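Inspection log for the structure reproduced underneath, given as structure tokens.
The complex appears here minus one protein chain, its other protein chains still in place.
Right after this comes subunit A.
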């Protein structure tokens, strides 16, 4: 497995220099495949022929070490369709490269990347569903978010939103019906889990086929909460109308983390500098969100594994309520904060400041004791361990193939955290650690989250120290940003932050107006959920439920 630890041999280091990537060397590597080169804000884009996708991508993966296909963006221009593969490296995500694949307007199709990166499977299905590009040699090109009987591709230019649609409600067929497994036990059984089911964490539908008690085939069916987030963002103005939507992607109190993803992308697109004071506040509040989000992840996971709505669940909620109070004091809302602004934050810390700091410190002081309690109740519990240790194992290799990020990747020993590897905000000035576990099982993922809560607490504490001493005449909360923001036309950017569930990225293309021409969301849960079939092959249903819980998906972000 040459990709697991890119040894620093020259082959995988093509174009790597002290100060960033040398794109000329990469272009040399690809030779005649590169038709043209584009300048994107985050990286260079190489334009290639639509029928050479597999060749180019596998060269880049095998020989240049681009092992992470973060996102696939599809869009329609006036004269062509275009798919962009955003590549980066797990080892150093600042090394980025976009592969731009144009395809003709009348019959848009290009070669699929799914044979190179497993994760491209779902990303391309989404591109087909929403924009309408056909991917040749794709293993299973079907609609993914919209119902299968949908007419038209909503993000393409000539889509008529008012046309009627018909959606069916029918029984799902057993995909292994005809597959007589063995002579004496020819039956497989189809089990529908969801979309209304207490263990699926929202409206996820898992189509499961059992052979005896073991899972023989499993497919997550998503799209039951596809609320057109990308369309909404493309209709909103940069300055004010987009910011409320990120709160509703990962709605488990991770609002500020999501807002930051948009803020970071748009600020880099429009060259806005954020005052340091605002960065500290952002960092502090974002980590509060992370704690709240991990608390709920733990609570619902315990709910799945223990199956009760009582003790452990309520402990999680109890701690969340405290964080939510802190965030409410800061932002005025319990869940949908809408607190960040391009160029800073909406307002300063609540007065009296000392009281607010004291509240935060009280919370931080109590936290170790509470975590101990949780460890007693959950991770130290024998039943819990039996359910979680060595179930739902995900290897490093699989993590990278599927582009899984966040606690899921770190639970499998993939040391990837954008807060450290692609620093933003105030993180690189603070003292904290990236948590990893080697196990790759359900237990490791839970441990990672619990230990990340401790690290987040450390970050918050340092931020509070900083804020307390911040000179009063230097508390600038927002940079000077014009009332209407019109980034230069045809600028493209892909930027990501470390959300609660992993790499939350946003691609924006500007067209000179005050609204983005294309707004694409790379959601960590979408990629993470793709690993579920791998994790649960051959396992029992209860283990699959545990795996699903430990992935900690939120459907608002999966479906967008």
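To be clear about the criterion, contacts are C-beta pairs under 8 Å (C-beta built on N, C-alpha and C of every residue); 3 or more make two chains touch, one makes a residue touch a chain; residues count from 1.
The working rule: contacts and distances are computed from a predicted model.
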item: Chain excluded from display, named as in UniProt, from "NADH dehydrogenase subunit B (Ubiquinone)", "Tat (Twin-arginine translocation) pathway signal sequence", "Sirohydrochlorin cobaltochelatase" or "2-oxoglutarate synthase subunit KorA"; value: "NADH dehydrogenase subunit B (Ubiquinone)"
item: Which of A:27, A:47 or A:203 contacts the chain that the document leaves out; value: A:203
item: Residue in contact with the excluded chain [from A:99, A:113 or A:225]; value: A:225
item: Residue, one of A:147, A:350 or A:413, that touches the chain absent here; value: A:147
item: Touching residues (missing chain, whole complex) on subunit A; value: 146-151, 154, 159, 161-170, 195-196, 198, 201-203, 223-229, 231-232, 235, 244-245, 248, 251-253, 296, 309, 313-314, 317-318, 320-321, 334-336, 555-556
